[in-house]
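Here the complex is missing one protein chain, while the rest keep their positions.
And now, chain A:
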Amino acid sequence: MKRHVDDVVKILIGSALIAAGAVLIIPLLFTLLLSFEPRGYMAPFPPPGLSLQWYSKFFGSEYYMRALGISFAIALIAATVSSVIGVMAALCLTRSKSKIVHAINALFVAPLIVPGVVIGFSLLFFFSRIGVESSAIKIILAHVLITLPYTIRTNVASMAGIGETMVEASLSLGAREGQTLRRIVLPLGRTGIATGFIFAFAFSMDDIAVTIFLTSPTVYTLPAALIANMKANFDLTIAAASVFLAGVALLVIIILDRIVGVETVMGQGIYRN
């Protein structure tokens, strides 16, 4: 009897999971197919053929390409700055034995707890009070702030793995601090540094909740451009852009998998060898 109940429950769970999978994946497949729509408008499914017209519209659009370029440049600068600061913070957090380290650590992850919209709104306000005019600078500073928790965390994880003895040995053999940093610590921590950089880059490219408050008519990111068009003129250029963005996400995962392995996102557990 009990086993029957089990079978029924397993079937129910199986079908619920299939439904969940369908909800997650079918809309994405739908978008993928529609991005090749040959008709010049959004028409009933399925498309009668295939065409790349929406892709050429997306890549030919000055508006979108400008947004893409700006997004890319901002992500590159913000991720670099955030990585440098993150490495410095991690060096101090892992090497210092002082008690206030815990408090500082909590302060560094605090931006993760605060909703993006609240951060964006507060920064908008702050920048207008202190008189920062340039949207590019505003967005870069904002992105450094929101990516910093990620770069600090990945760097703390990797720096903690570098034995104290390595640094001690280097310093006692006569290397100066700068040399030790350049020749011992940074090369040994490069996996964490690279992972943190990729995370920061991906989050910066994707952020909208903070960025939307800081854009201007000439400086806007790709997500901001797409959101504006999703509300105004809803056409399939956005489908092509979505497929492009999904491709970027895929690329990021492949690179991350090469560096640290995808399965490390959930740890190994203690009952697995």
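Operating definition for what follows: a residue touches a chain if its C-beta (ideal position, glycine included) is under 8 Å from a C-beta of that chain, and two chains touch if they have at least 3 such contacts; residues count from 1.
Simple rule for what comes next: contacts and distances are computed from a predicted model.
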*Which one, "Membrane protein", "L-lactate dehydrogenase complex protein LldE", "ABC transporter permease subunit" or "Protein FixC", is the UniProt name for the chain you do not see?*
"ABC transporter permease subunit"
*Those residues of chain A which, in the complete complex, touch the missing chain*: 2-3, 5-6, 9-10, 13, 16-17, 20, 23-24, 26-28, 30-31, 34, 42-45, 85-86, 88-89, 91-92, 95-96, 104, 107-108, 110-111, 113-119, 121-126, 128-129, 141-142, 144-145, 148, 152, 164, 167-168, 171, 177, 180, 202, 206, 208-209, 212-213, 223, 226-227, 230-231, 234, 238-239, 242, 245-246, 249-250, 252-253, 257, 262-263, 265-272
